[in-house]
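Just one protein chain is left out here, and the rest sit where they should.
Here is chain A:
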Amino acid sequence: MTATATSARSDLSELGRSETALRTFLHGLPGVDQVGAEQRAAQLGTRSIKTTAKAQAIDLAIRMVDLTTLEGADTPGKVRALAAKALRPDPADPSCPHVGAVCVYPAMVPHVAEVLRGSGVHLASVATAFPSGQAPLEIKLADTRAAVAAGADEIDMVINRGAFLAGRYKEVYDEIVATKEACGDAHLKVILETGELATYDNVRRASWLAMLAGGDFIKTSTGKVPVAATPPVTLVMLEAVRDFRAATGRQVGVKPAGGIKTTKDAIKYLVMVNETVGPDWLDPDWFRFGASSLLNDLLMQRTKLTTGVYAGPDYFTLD
């Protein structure tokens, strides 16, 4: 390790101490070439992945799914059924891997924890006044602690977009640090809600801010606003985690969420991961899909590859 890298690392850890240092750093990040990012993302979507490579990609994508239900109408029975599906997505095929995690509201965590205990499937809970994040800090932290106490080992927090857009970066930073502390051993995923950040430059800044503050994952969206994960936004975030690891040596995961519905979309994201940050991130520990309907499409494509016959939704669960 070189002296400059060490000093760069200590410099970065100092940034959170003052508003000015944070702003200077975040605004000093190179701007994103919007047209370039969109073109690059579109170009990476044109790769053709077939046969054995496709079978591998599908199984990897299934292992990366954060099977999500975040509805006001969620009931203990519904989330238990979802957890059962997470353990064995395709009951007809024992070789089908389990998903990465189940993602629910904090109140539903105990019901899911019962089902998932000891299975290797993670239990993610949204917290910090999801999805708006517009609540006093103490409430957000209490929300987080309750979810962890109930058995969640991953916390999906939302950043304070109001403060971020107003330029109060230190406030956002401090909230993430406090939430990370409240998480204890649980992994912290930081939701940037890129659909509300307006520009790719802001996405890059928010990504760095979340990573500097200690987030283990950066996640695109809540799924509750019209614009969710898009390939260019994910590309910008992947570049951020790549640059962050180069600067600090710490690897951070990425989770696009919302609007990813088909196997084709999922495979495009996997190609993008491989081409942007490399195979180190091609693992459920470092890349996840926040999705619900995606899983059924993956299962149908998987069935098509094993049976040679196009599958139909009548033969998979409704959820």
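In this text, contacts are C-beta pairs under 8 Å (C-beta built on N, C-alpha and C of every residue); 3 or more make two chains touch, one makes a residue touch a chain; residues count from 1.
One rule holds for everything that comes next: contacts and distances are computed from a predicted model.
Per the UniProt record, the absent chain's protein name among "Predicted Zn-dependent peptidase", "ABC transporter ATP-binding protein", "Beta-ketoacyl synthase-like N-terminal domain-containing protein" or "Aldehyde dehydrogenase family protein" is "Aldehyde dehydrogenase family protein". Taking the complete complex into account, A:311 is the one of A:41, A:58 or A:311 that touches the chain left out.
Residues of chain A in touch with the missing chain: 308-315.
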